[in-house]
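Can you keep this structure in mind? I'll have questions shortly.
Omission of a single protein chain aside, the complex is shown with its protein chains in their original locations.
Note that the chains take the letters A, B and C in the order they are written out, and that residue 1 is the start of every chain.
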Amino acid sequence: MGVSIVPALKVLKPAARIVVVAIVGIVVGYFANAAFFPGTQPAQPIAFSHRIHAGDNEIPCLYCHVQARRSISAGVPSVNKCMGCHREVAADRPQVRLLANYWENREPISWIKVHDLPDFVHFTHKRHVAAGIECQTCHGPVETMEVVSREAPVKMGLCLDCHRKNEVQHGTDCWTCHK
Amino acid sequence: MQTEERQLQFTDIHNDVVRSLVVTGRKYYITLGCAIVLMLACFFFPWFYQLYYGIGAAGMNSPTVWGTYLASFIFWIGLSHSGTLLSCVLHITNSQWRKAMYRSAEAMTLFSLMVAAMMVMVHLGRPWFIHWAVPYPNQMGLWPNFRSPLLFDVMAITTYLTGSSIFIYMGSIPDFAAVRDRTAGWRHHMYVLLSLGWRGTDTEWHRLGWAYTFLAVLIIPLAVSVHSIVSWDFAMSIVPGLHQTIFAPYFVVGAIYSGTAGIVTVMFVLRKYMNFEQYITKLHFDNLGKLLLVLSLLWSYINILELFTGWYSGTSTEYEQLKYKLFGFYAPLYWEMILFCGVAPLLLISNKFRTSFVPMLLLSIAINIGMYTERFLIIATTLSRQYLPESWRVYVPSLVELSIIVGSVAMFVTLFLLFVKIFPSVSIYEVKETMKIPKRKGIPEWQATH
Amino acid sequence: MSIWDRFASGWREFRKDGYYEEFDYAWTMTIDLDRCTGCGACVTACQAENNIPIVGEEQLERGREMQWIRIERYWEGEYPNAKLKFIPMLCQQCDAAPCETVCPVTATYHNQDGLNVQVYNRCIGTRSCAVYCPYTVRYFNYNDHHWDAPLEQQLNPDVTVREKGVMEKCTFCVQRIRQAKDHAKDDGRRRVRDGEVQPACVQTCPSEALVFGDRKDASSRVSKSMSDARAYRVLDELNTQPSVVYLKKVDADAD
Partner (left out) sequence: MANVDRREFLKLVGAGGVGAGAGFMLAESIKHPVEYLIPYPVPPEEFSPGIATWYNSVCGMCPAGCGISVRTREGRAKKIEGNPLHPVNQGRLCALGQAGLQVLYNPDRLTGPMIQSGQRGDDKFVKITWEDGLSRTAERLAAARRDGISFLSQGVRGHLAELFELFMGELGSDRLLHYDFGHPHALYAANRKFFGEHQLPYYDIRNTRYLLSFGADYLTNWLSPVHHALGFGHSRQGNDGHRGRFVQIEPKMSISGAAADEWIPARPGTEGFLALGIAHHIVADGRYDGDDAGKWRASLADWSSDRVAGLSGVSEETISRLAREFAHAEPALAIAGGAAANHTNAVDTLVAVNALNYLVGNIGKAGGVVFNPDPVTGGSVIDRQANYRTMQNLIENARDGNIDVLIVNNTNPAFTLPRASGFREALAAIPTIVSLSSFMDETTLMADVLLPSHTYLEAWGDDMPQPGVGFPVGAISQPVVAPLYNSRSTGDIILGLAGKLGFNEAIPWTSMEDFLKDGWRQIYERGRPESGDFDAFWRDVLVSGVWGENARRDDSVVIAPGVIEGLAVSAPQFSGERGDYPFILHSYLSTAMYDGRGANLPWMQELPDPMTSIVYGTWVEMNPVTAKDMGFRDGDLVTVTSRFGSIEAPVVTFPAIMPDVVAIPIGQGHNALGRYARNRGANPIEILAPETDSASGNLATSATRVALAATGRRAAPVKTGGESRQLGRGIVQSTGGRSGSPGHSAKLNSIPIVVESA
């Protein structure tokens, strides 16, 4: 009649093993999903390349996203605006033809949002542009991206750190950003 | 009962207790099954429905935004005060009669605390964010509100839960060892683990005794503080009828009161269905009866005091609240409470009553019903009579709420049934201490003494 | 700055004396009961501005109305000398708010504008703030509300739609205040002008019973009307120090 707990532990070993393996499995599965199907880089209706526009041709962000200067939302350029250049420029490229189709049918393009904030967040581009914050601070190096993907984790932590770093007036008051 | 005349032997204790753990009849399984089914059907199903639909599934309204969930919460917290607190006090005062019943009493503490915690989850509007009430570093740079009595609650209860679980576990280590040595198979392994390799050397006994007493002393103030803090959830508001300095003692007394009644109930059950007639005796019921009597008098005193404050304040708010409580919509419940918790316990004056089992059982149950009513009234009668008369509205619990009350009881029973099969529900070694040393041939006096 | 320091400093900040004097603004509303006709325009205006759900008859029957500003009515006397007096009741934005102390997760607190903040996405629904509020002006989302299409097209994009299990209440139309500050910044002004921002109820009140403004600015309309001899605050004896000031009704028969 041993009183040592070691043999008892031995008995539990297989069960313990299974549990451990299962937990490891869960972790692996979770991160596998996050890694291979992040959903931060959706396929857009038109394979629009920011690298070509903002990168190679150095078109300023605010040229197309003109709203960002004066509105809470940066907005995406209207089909009309795109056609403004693309009537001449690169009119023969397949993707641009696709655009032209949209234009001829007066059909809106349903882009998929890459950077999307929860509905209870009040974020105004205007103020941040006015404060001279680079678009890249939150959107990442878009001008280098063929397909836009969410680089920075657009979460409360990001906002707070920046607000604290720059000592924004009442930058940490809930009602500054939450509505 | 001639069984009590019979001279108990140490081995009897071992055998009885181990039997209670190992030998399991069909009755037990049936009860356990019923309890589990009831728990699932009456607690978890309605709760999940409520999670899906929203708190609207309950009967609460504006301004009565709290309801039976919180009442149940207080009730279970209250019930938890029976065990550990009582057993600590008695341990320190070194009263012998405690020893047969304290284990199950402490178990009650544990389980009622767990059920209480569940009631909090049920009460919350968005329980999936409960972790925000816990202080931990996070990217939101946010902390819980340390001014909030509710937060005190969270802390007090967790501490109490930890304390009392350690207490009960430590107390039963020698018994685990004892059972370990009398079982085989998986049970043996289990008890090997649980007994942490207890050998029963003098050092071990000494350390156990010391630590045990130490914890006992530690837990008493804790227990008192827990229910004081629960009372602050209410007393710290400025709601007429809740904003009272008497509330902390009121709640503590009420808690011990309902707890003690709870013990009586449980002991009756153990005695009857686990055949512990020899260990749980008239003596215990007698003593607990006396305790109950004292507590009920205290309770009545505080109640009268509460009414007095209301009347004496002379303000319309307090006065209306008082009127409402005594003669308003909930008046029948109020008088039921007075009958069960204030009047009926006076029977305990008679020795005969205290020492007769069934009446004690009925009384204890009555008391706990009364105490639940009290907790319900504390919420219902005050919140529905807030400051602005235009917002007055009566609150009636919904079916979901009622079934969750039933379900919570089922949950408690389930836990307890599992407990009696894992823990020696009567402390083997302490019962032995109460017994006089058996004289046996061949064993010299000095050897038999401890 | 370690987390602990941050927490401690926040705590010190809160404990400091003269906490209230350091507000940027002290938004205040006065309600002239002698002007108020109880018509209920403010109620609907508030519903329209703040996405207040359509509760439905069944829920109203269970006593779960949602009106951040409501009209309370009090009768005096009996026929033929019966009198009916109205009083609009909304969150009093107390400077010493009982609701703020009790929330375990700081979902409600006092911010630098003297506003009693309610952060919907932080709320876990203990409902204790509603219990502690002596004015019963906090409303709980007992279930998810929905708008029959296309009614949802009216919803105000500047205000969240609250989900089930969340407490909500009058915000003094913080979205309008936010916008006014935004404009002020655009014009390079440090402060919002008096009358530049008005909550929906104040804006619409047909008898101009409601006045809104910053009481730190002594020249503002609200400061003037606060200094009227008729000024009083509901349940003042509780010393919650509301930011909503009422002006007594003038009634010849009153003492």
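Simple rule for what comes next: a residue touches a chain if its C-beta (ideal position, glycine included) is under 8 Å from a C-beta of that chain, and two chains touch if they have at least 3 such contacts.
This structure is a prediction, so every number in the text was calculated from the model and none was measured.
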Chain not shown, its touching partners among those shown
A, B, C
Option from A:4, A:57 or A:78 whose C-beta touches the chain left out:
A:78
From A:4, A:33 or A:57, residue that would touch the chain that is not displayed
A:33
In the complete complex, which positions of chain B touch the hidden chain?
316-317, 320, 387-393
Footprint of the hidden chain on chain A, which residues?
14, 17-19, 21-34, 37, 39, 42, 67, 70-73, 75-80, 102-103, 106-113, 116, 124
Residues on chain C facing the left-out chain by the touch rule are 20-21, 23, 26, 28, 32-35, 37-41, 43-45, 47-49, 54-55, 57, 60-61, 65, 67, 70-80, 82-87, 95, 148-151, 153-157, 200, 203-209, 215-218, 223-224, 226-236, 239, 241, 243, 245-255
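FYI, only the chains that are shown with their structure count from here on.
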Taking each chain's centre as the mean of its CA atoms, the one lying farthest from the centre of chain B is chain A
Chain centre separation in whole Å, for chain C relative to chain A (CA means)
36
With centres defined as the mean C-alpha position, give me the chain A-chain B separation in Å.
52
Which chain B residues sit where two or more other chains touch them?
141
Multi-partner residues in chain C (2 or more other chains touched) are 109, 122
Which of the residues in chain A come into contact with chain C in the complex?
118-120, 122, 124, 126-127, 130, 170, 173-175, 178-179
Residue set of chain B touching chain C in the complex reads 53-56, 59-66, 123-127, 129-130, 132-133, 137, 141-151, 154, 233, 236-239, 383, 386-391, 393, 395
Flag every residue of chain C that touches chain A in the complex, lowest number first.
24, 109, 111-113, 115, 117, 119-122, 158-161, 174-175, 178, 182, 185
